[in-house]
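The excerpt is restricted to a subset of chains, each kept in its original location.
Order as written gives the chain letters A, B and C; numbering starts at 1 within each chain.
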Amino acid sequence: MDSINKLSELFKEFPGIGPRQAKRFVYYLLSRNNGYLENLSKLVTELKREIKNCPSCFRFFPNDAAKSPLCSVCRDSNRDSSSLMIVARDVDFEAIEKSHSYSGFYFVLGGTVPILEKEPEKKIRVKELAARVKARAAEGLKEIIIATSVNPEGENTHDFIVTLLSPIIKQSGIKLSGLGRGLSTGTELEYSDSDTIKNALKNRS
Amino acid sequence: MDSINKLSELFKEFPGIGPRQAKRFVYYLLSRNNGYLENLSKLVTELKREIKNCPSCFRFFPNDAAKSPLCSVCRDSNRDSSSLMIVARDVDFEAIEKSHSYSGFYFVLGGTVPILEKEPEKKIRVKELAARVKARAAEGLKEIIIATSVNPEGENTHDFIVTLLSPIIKQSGIKLSGLGRGLSTGTELEYSDSDTIKNALKNRS
Amino acid sequence: MDSINKLSELFKEFPGIGPRQAKRFVYYLLSRNNGYLENLSKLVTELKREIKNCPSCFRFFPNDAAKSPLCSVCRDSNRDSSSLMIVARDVDFEAIEKSHSYSGFYFVLGGTVPILEKEPEKKIRVKELAARVKARAAEGLKEIIIATSVNPEGENTHDFIVTLLSPIIKQSGIKLSGLGRGLSTGTELEYSDSDTIKNALKNRS
């Protein structure tokens, strides 16, 4: 196999990329100058050296001047230590931060639990989550917010975490909550399912 | 203009129908037997005779055995008279009823108020709504729920109604609420806007 | 069942209309004045009286001043009697006429032949086509153009007609042709299938 096809094969593994677009990526690279290619190659090699996995929340974060082992959120003493939000992936963390509506800490699961999954610990950070919750419980944690998407896999992940954490936080007084359901931006009442309407009514204000 | 084109012109006025589909409708009718066409023609003629506009909630409802001037909801004494829900159209009423999550009464606006609309009373039932709220207020009304879609026109309609009703219910103790915002069925956190996330956090449970 | 639902059921049978849009159509009609409804009802009733099926080409056409039993195309002595084009439906006839690129006569099959169909004569006008071709053959017909869409059902219909007509026109010198294949407006070479490319090369000019 030649370099065009070898590189196509790697691009085909990128999320959402089919064989045709993978091939286009390669021809695109061939059309760029050496500076761009070298830059891309260098950034790919250095990525794992430059980016660390926070041992507290497990999100990826860049090595910076602070040289801290913890990410910028986990080492920020101004954040609210009474709240811990559990998200599936880094992109979910980014969406929450961008909304400027949450000031507590996070835990990134690294994935979701498919329905009927036999080995959830291979899909998300089960042990690490349990350990983190125990540690936080001793540091004044009052609420855990499970922030998963409203689709079958997201809801299954939510339920799995509730089952996992309930015994751990029993008698601790820590509240376990999920994101509120209702009409989201752009929702038209006429096309809403009964579940969404029921929740929108319950959460009316 | 011949009958094919004349009928096409009428179908083109149907919601969401363009010239090509309007023409297809006509050829479809030509392919059906006379029984179907006569049935369709008869139902169209009789529609307004068979279907009345409820003088209380203004939704369309069929004349039935009860021969009541009021629709089946408005004459149902088991419904909760402390609550009135305001919806834009009959299809919204149907979506709410289908969810089996609301047992109060309704008011159908008959439309929405476009942004910058100079004559809202030509778009929705303004006078009728004010009269209905005043009447209901004397009959134990405790809450008005404005159930509009989460899009610019829906939110503008919501705001217009708040401005309209606030002085009317002042000092009456009647609560004015809107449907709750949050994640709706199918929403993925990663693609949610900041507004939806903020509301989902506020309404967490 | 009340009139709203009865009428919804009829609209649901229209091509491409689901239950939700059918219901919207009914509420739309309820919002219109009586004049519109009466007009619609009248046009539907009169449709089959006003529109005739041409006994020669079988397309639908309006009764007009000429009071001819034949449609405007079939009675037009300026058209080229050496050519007969076979189309599936009236909408295909309209697309061809709109292109101003054909001046011969037509035959409307009234449908297409699904793959593995056991009774094609229930789907298209088989006997009428055979009769028409025989009649035209005696009147100087030189070419039959089978103008079907390029999808499995269209190509199956094309093949069925070739098999049907070949023995009839054998030794008559009448040519049987199909529409040319190649790049259509909007086609991008990169996304073209091999069949289209092969034909585009064959038909290059």
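What we mean here is this: a residue touches a chain if its C-beta (ideal position, glycine included) is under 8 Å from a C-beta of that chain, and two chains touch if they have at least 3 such contacts.
Just so we're clear, the structure is a prediction, and the values are computed from it rather than from any experiment.
**Student:** What number of copies does the complete complex in this structure file have, with 3 given?
**Tutor:** When the whole complex is considered, it contains 4 copies.
Here is the rule we go by: only the chains that are shown with their structure count from here on.
**Student:** Going by C-alpha centroids, which chain is farthest from subunit C? Tell me that one.
**Tutor:** Taking each chain's C-alpha mean as its centre, the farthest from subunit C is A.
**Student:** Grab the C-alpha centre of each chain and report whichever is closest to the global C-alpha centre.
**Tutor:** B
**Student:** Between subunit A and subunit B, what's the gap in Å when you average each chain's C-alpha atoms?
**Tutor:** 39
**Student:** Rounded to the nearest whole Å, what is the centre-to-centre distance of subunit A and subunit C, using the mean of the C-alpha atoms as each centre?
**Tutor:** 54
**Student:** Note the residues in subunit A that touch 2 or more other chains, in rising order.
**Tutor:** Expected reply: no residues.
**Student:** So in the complex, the part of subunit A that touches subunit B is made up of which residues?
**Tutor:** Those in contact with subunit B are residues 87-89, 91-92, 95-96, 98-102, 145, 147-151, 154, 177-205.
**Student:** Quick one: in the complex, what on subunit B touches subunit C?
**Tutor:** 2-4, 6-7, 10, 13-16, 21, 23-31, 34, 36-48, 50-51, 60, 62, 64, 89-91, 94, 110
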